[in-house]
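Omission of a single protein chain aside, the complex is shown with its protein chains in their original locations.
After this line comes subunit A, so read on.
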Amino acid sequence: MKNIIFWLAAMLFAVTLSCTIDKTDYEAELSPTVTEDYIFEDALSFNTGDYKISVESLNGTFNKGYNEIRLQLTVTETNENLAGAEVTLLPIFSSDDVATSCPHSYNLVYDEAENAYVGYAVFTSESTSLESWELYFSLTANNQIHQVNQQISVEEQLNKNLNITSFTGADNQEYVIALVAPRKPKVAENELIAGIYKYNNPTTPAGDFPDPSQFSYSVVEDYTLLIDPRMPEPSMGNHSTPNNQDLTQGSDGFYHGVVNYTMTGAWTLNFIMLNSEDEVVKGTEVSTAFTPGIEGEKGELYIDTLF
């Protein structure tokens, strides 16, 4: 009997002492670089005339990249929402006395469901002590025009899956590509959504500042974005993935495609942008060779992601 007790003790001892490692928490593994709150909060709020304007953005911040903007207009006296007004938005970036803008929806559209005027701005850089962003609003209600501008702070884009790239195409036009989704990619087939915007070169001389015609952008129509994802990490040897789908424009104006990520980590989405005539506007093909020890290929046009 003593032996049995001895054995039991020896076994328990062995079982408890042998070290083990914990299984990975996969959900947590996907989140560390991504904030998961997608709530619209007040980013900006001010009064003009008889109206109160509240500007909402995700988490109440403006970040480099694509920002959906919701503007609520209330009559201060009655505290009622005002629909049917004409609201415009113009972001202006001032740097060394040069004013530029970024892709944005100039006319905000009233959304019944949200009780808000909805639009977007794709901020192309962050605010710094020397360079700042201002939002110019104009509001036409009851045949009265109210104009107001507010300085905002555009912060770093922490979610690398919403990165953007700005470039000049072969057609000498200025373009911006902004990733819109997935916000939280998985090791899976991910629906990839991007906005492609183009700067409309002004055809008339500048009027009073800020003259919207000098800062006009539009959504690019009927282009195609060919995709080739690669891992930049040298030890991954230019690793890529199968079954990706090129991005084409959907009815919502955005470009939709599929990117397969085979593992978490840093990725480079290499693009080739074709115009509606299937001519290359920007981008080069990358080598498909497997090159262990050498950094993954980046073509002429790419956006880095990380998850």
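Here, a residue touches a chain if its C-beta (ideal position, glycine included) is under 8 Å from a C-beta of that chain, and two chains touch if they have at least 3 such contacts; residues count from 1.
Here is the rule we use: contacts and distances are computed from a predicted model.
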Chain not displayed: protein name in its UniProt record ("Sugar ABC transporter permease", "TonB-dependent receptor", "Cysteine desulfurase" or "Cell division ATP-binding protein FtsE"): "TonB-dependent receptor"
Contact with the hidden chain (one of A:V109, A:L158, A:A188 or A:A206): A:A188
Selected from A:E233, A:D246 or A:E300 as touching the chain missing from the view: A:E233
For subunit A, the residues touching the chain missing from this view: 2-4, 6-8, 10-11, 14-15, 18-21, 23-24, 26, 29, 32-33, 186-189, 231, 233-243, 260, 262-266, 288, 290, 292-293, 306
